[in-house]
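Of the protein chains in this complex, all but one are displayed in their positions.
Chains here go by letter, A, B and C, matching the order in which they are written, and residues are numbered from 1 within each.
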Amino acid sequence: MNVAVVGAAGYAGIEAVRLVLGHPHMQLVTVTSAQEAGRRVDDVYPVLSGLTDAEFSIPEPATIAESAELAVLAVPHTASMALTPRLLDVGLRVIDASADFRLKSRKVYEAWYDVEHTAPDLLEEAVYGLPELDRTALPGARLVAAPGCYPTASILAALPALAAGVVSSRRVVVDAKSGVSGAGRSHSAGTHFSFVNESLAPYKVLSHRHTPEIAQALSGIAGSEVSVVFTPHLVPMTRGLLATVYLELAEDQTDLTTSDAVDLYRRHYAGEPFVTVHPAGRMPSTHEVSGTNRAHIGLAVDRAAGMLIAVCAIDNLVKGTSGQVIQCANIMFGFDETAGLTTPAPVV
Amino acid sequence: MNVAVVGAAGYAGIEAVRLVLGHPHMQLVTVTSAQEAGRRVDDVYPVLSGLTDAEFSIPEPATIAESAELAVLAVPHTASMALTPRLLDVGLRVIDASADFRLKSRKVYEAWYDVEHTAPDLLEEAVYGLPELDRTALPGARLVAAPGCYPTASILAALPALAAGVVSSRRVVVDAKSGVSGAGRSHSAGTHFSFVNESLAPYKVLSHRHTPEIAQALSGIAGSEVSVVFTPHLVPMTRGLLATVYLELAEDQTDLTTSDAVDLYRRHYAGEPFVTVHPAGRMPSTHEVSGTNRAHIGLAVDRAAGMLIAVCAIDNLVKGTSGQVIQCANIMFGFDETAGLTTPAPVV
Amino acid sequence: MNVAVVGAAGYAGIEAVRLVLGHPHMQLVTVTSAQEAGRRVDDVYPVLSGLTDAEFSIPEPATIAESAELAVLAVPHTASMALTPRLLDVGLRVIDASADFRLKSRKVYEAWYDVEHTAPDLLEEAVYGLPELDRTALPGARLVAAPGCYPTASILAALPALAAGVVSSRRVVVDAKSGVSGAGRSHSAGTHFSFVNESLAPYKVLSHRHTPEIAQALSGIAGSEVSVVFTPHLVPMTRGLLATVYLELAEDQTDLTTSDAVDLYRRHYAGEPFVTVHPAGRMPSTHEVSGTNRAHIGLAVDRAAGMLIAVCAIDNLVKGTSGQVIQCANIMFGFDETAGLTTPAPVV
Partner (left out) sequence: MNVAVVGAAGYAGIEAVRLVLGHPHMQLVTVTSAQEAGRRVDDVYPVLSGLTDAEFSIPEPATIAESAELAVLAVPHTASMALTPRLLDVGLRVIDASADFRLKSRKVYEAWYDVEHTAPDLLEEAVYGLPELDRTALPGARLVAAPGCYPTASILAALPALAAGVVSSRRVVVDAKSGVSGAGRSHSAGTHFSFVNESLAPYKVLSHRHTPEIAQALSGIAGSEVSVVFTPHLVPMTRGLLATVYLELAEDQTDLTTSDAVDLYRRHYAGEPFVTVHPAGRMPSTHEVSGTNRAHIGLAVDRAAGMLIAVCAIDNLVKGTSGQVIQCANIMFGFDETAGLTTPAPVV
């Protein structure tokens, strides 16, 4: 199956390139980057030396469609909604890693992104690409919106408890922590090594654009509006994302134990190939999922306070972005869902 | 004023040594360490080269009392309750950086520390050494229990809101993040560079021993029992601690704005030499207080969810430990409260 | 082909486990660890979750021989020379990642390792497992000694120049820098995060045990005794090793240019699947080979000073240890030399 990666020189794009190169059923046919056009991929990213002779090219829908069946879009928001209709028009299927088609409400999108949505007709068609939440619509999808990294971890942490109704759906606190690669390849004062190193800080408190995406998904699960208090923090590390989610026990669940919660989550995620629910007393670390498409979850019930603490760790660039893209593509094209995603990652 | 630092080779101890060496009114007369006895301080910690000829010695109360007026105890819990009565008996005043005299209830101490308290008579006398919470009893104190690092940041974040009653006193969520030096100088699998680097994880969830200390202080402020949900996380950095505290707005405070909260906190902390409350829209980082005795606080009100997010950043080894010790000592001995604590720290 | 990894819970061992799990022609049949015996591999290293049900067992040669054809030894030196003869006796082929069979001279081994060699008869038989230096003896080898991480990078940096005689063979300066994982999984004061972070220092200057190994190889290449000045440094990072090698231009080579050197190295390494020689003006970084079995080399000739600077970057745990083991095994067992070693590594 022939794949084009558009916007391939950024972090999400190049990780998609890596995963396509290692996929048993995929062929990388086009890699585009306006910024790096003309350079070899392994010249820009020498860690891929010996694995590909590909060169970055200027993105042209017609050219892309000539050889590819699937276009993975790893371009910034707005660029995606400009490009996606043209790619669909020439017959491609599209997985978009940007934010442009994640929110069902044009109004919410325009409020949070402060820009007009130029392809609102596609919002309804777009399938939200979080298989553990709902994979039923993926096989037939023309357009998949891959979730953000924070929403992926937050939703997976809250899903079984919210779905089972053991926690209140009124308000969910998400205290999340991410490595710096989440900010992408562009450099800024905020990604300077000397600024990030030996520092930890919250950022974009109450204004981070992943907030409405988390709220949309949790509200869908709960069947009613969920208020999401979302506080992202920047951590001095390159990769990794951890969401610590605080859920208030439902009034009739004050006797819930940590073991009960673990049982509930394990039942919910039984059969999921990429989710591990740790036993009571064990919490996940970002390092233990680094380089993998896995989500590891730890649980603790504070009965005195009436709270379930659900922690989910993912690699922001794999399960949080490009691994998820591949997982969705596997489902869309009828491959084994884990194809290309089971290579053991560096352990140490 | 002559000072002895007991347990001076650990991280808390050596930072106390550093601050005493730079203090205009203090003289370092004794530094003890069972482990490093006989070695020069600047042989073990060459960053202090040129500043002291002191050698570590075996801790002996009688010898300590010969020359010192104040003993700073930076020994592990249990070691402190064994030593403190003997030091007080020979006429010393004591500031204890361990946990042995922080909790007022012997029962709570014994439950959380799983050991018999051997000097329970001193629990009532011991003054909790957080000047911003209450400095009135410090001038006359014989024994001061310096707070833990997590409690310092957590209490300072919640204090003005809880005291003013603008938030509910039923339940407080503290999501806290610390650098590795909080675990002390002893090495373990959990402090191995390759384990900590590029990783973030919660640890000791629901079982961290700073929990009852935070609950004791917050309950005292609120005038009623506060349930504290405390989730500490280990961050890949050496120094720094940040507490993100989630407080539920009181029922009659649903109109509170972030600006209101900033005003409230600024009024509360007016006159505090080490506290900065950032304006609305700005959050503190651990780097901006690194090497200082300062606590920087940022605030945000999520009115939709009815929550105040209060974030406090400190240097875990300065305001979180040894700087606080010096601040308390300054008050005890009638020095300017900021003496020895205003040297500009490395900026970059 | 069935493989046993002995000493599999250490860093070298677990990376070998990872590579065997991802190898198209290898089957992991036994993983031993005295320390972790009885625990599941993915319990100790959860990053391998979903990939293996293996448990660590106590190492027993007879049991190992029952199912495996190849034993990879990732045990400390001395443990290897105790075990290797027994493994060979029961018919296994052995690749030893320890130092016990790398040095041809028992006397040199005993001088540097300060211990009696208990299997000196095998020293001559053992094949030094650096394919780029000499792969001719590998296909028939019963016992392969995989090189150390520093020697791998140092030898690859110096080899073409020394072999061609364009540099003096009298003296070679190797200034090398390694990440902390080179010290292994055991924790110590020297691997404490707070000690390593924000610090760089030389260590074991003139006494590092990789010195005689580098000297043995370089002397072999040059055909005469080479004095190696070897200065290893510890760098605050987990993975990666870089050797900056200073070679004095031969008296008849004072006109050599950087381009000449690049041409020479490219000719020498033509056909090597894992070596890249960068063009003049480009130097390798450790990050660009992280997670791969590659060695990237950069060259610069300082004609005024009469020196060739040859820099080689590798991943100390892959090309520096376990990737090299797999590369050697591929040659020993007639697989494609790159089998299992071409999975793209995380790029960012």
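In this section, a contact is a pair of C-beta atoms (placed from the backbone, for glycine too) under 8 Å apart; a residue touches a chain by one contact, two chains touch by 3 or more.
This is a predicted model, so every value here is computed, not measured.
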Selected from C:Ala79, C:Ala137 or C:Met307 as touching the chain missing from the view: C:Met307
Selected from C:Ala4, C:Met26, C:Ile95 or C:Val228 as touching the chain missing from the view: C:Val228
Touch with the omitted chain, as defined above, among C:Ala183, C:Met237 or C:Ala345: C:Met237
Candidates A:Lys104, A:Arg185, A:Arg209 or A:Arg303 - the one touching the absent chain: A:Arg185
Residues of chain B in contact with the chain not shown: 11, 14-15, 17-19, 21-22, 45-51, 181, 185, 197-198, 238-239, 273-274, 276, 284, 287-292, 294, 296, 317-318, 342-348
Hidden partner interface residues of chain A, rising order: 11, 180-181, 185, 187-189, 191-198, 236-238
Footprint left on chain C by the chain that the document does not show: 171, 173, 175, 177, 179, 194-195, 197-203, 205-206, 227-229, 231, 233, 235-240, 242, 244, 246, 283-288, 290, 298, 300, 302, 304-307, 309, 311, 313, 348
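Assume only the chains that are shown with their structure count from here on.
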Chain A and chain B: spacing of chain centres that average the CA atoms, whole Å: 38
Computed distance of Cα centres, chain C from chain B, in Å: 46
Chain C: positions in contact with at least two other chains: 11, 181, 185, 197-198, 238
